[in-house]
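Take a look at the structure set out below.
Of the protein chains in this complex, one is absent; all others appear in place.
The block that comes next holds chain A.
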Amino acid sequence: MGSLLQIMHFGGNGSSSTLRLLKFLSRPEVLILSLTLLLLLQIHFVLLISRQGKVRLTKWYSPYSQKERTKVIRELSGLILARGPKLCNFVEWRGFKVVYKRYASLYFCMCINQDDNELEVLEIVHHFVEILDRYFGSVCELDLIFNFHKAYYILDEILIAGELQESSKKTVARLIAAQDSLVETAKEQASSLSNMIAQATK
């Protein structure tokens, strides 16, 4: 399982610059200048799904019941995993828009309103991946499987209420490091405490 960022997909780059430009110009998000006044930006949920359809992280900012969550995951993995690598990173789904990007074996998906700025959200996805990469040191899917709780901590430092909270990678890294050291300290205290108790009750 390779590093997510090293074999990052740029959405099917052509070889020549002409092809790339063409690709860029013909992407619907470039052609369609969205003019309507926009609803509040809100990421309704974040999903990390592996190529095999295994869920690696879910975060729901809008209230979905357990049943709905299961249904959404099933529907979206079917929709997104089936898409070819050269297709657009945005899919319309039930009146919403799902922005997704594949990094190595993992699909990162965020669901937003129809009128939201999808390019902005696509880069929030990338921002998140870069921070994971920095924290784990060349992050791969295994890291996220065994340390899924870390992924939750990190996401909580990036998004709250479905809105971007921090755009500095450095700040996020600093805050996560501080949390880690707090946990470490508590652990040490606990073990020295249990030592003391052990000593005392000898």
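Methods note: a contact is a pair of C-beta atoms (placed from the backbone, for glycine too) under 8 Å apart; a residue touches a chain by one contact, two chains touch by 3 or more; residues count from 1.
To be clear about the criterion, contacts and distances are computed from a predicted model.
The chain absent from the displayed complex carries the UniProt protein name "AP-2 complex subunit alpha", chosen from "AP-2 complex subunit alpha", "ENTH domain-containing protein", "DNA polymerase epsilon subunit 4" or "Two-component response regulator". Along chain A, the points of touch with the absent chain fall at residues 10-11, 13, 16-22, 24-25, 28, 30-42, 54-61, 63-66, 70, 73, 94-95, 114-115, 117, 119-120, 122-124, 126-127, 136-137, 142-143, 145-149, 152-153, 156, 160-161, 163-171, 175, 178-179, 182-183, 186-187, 190.
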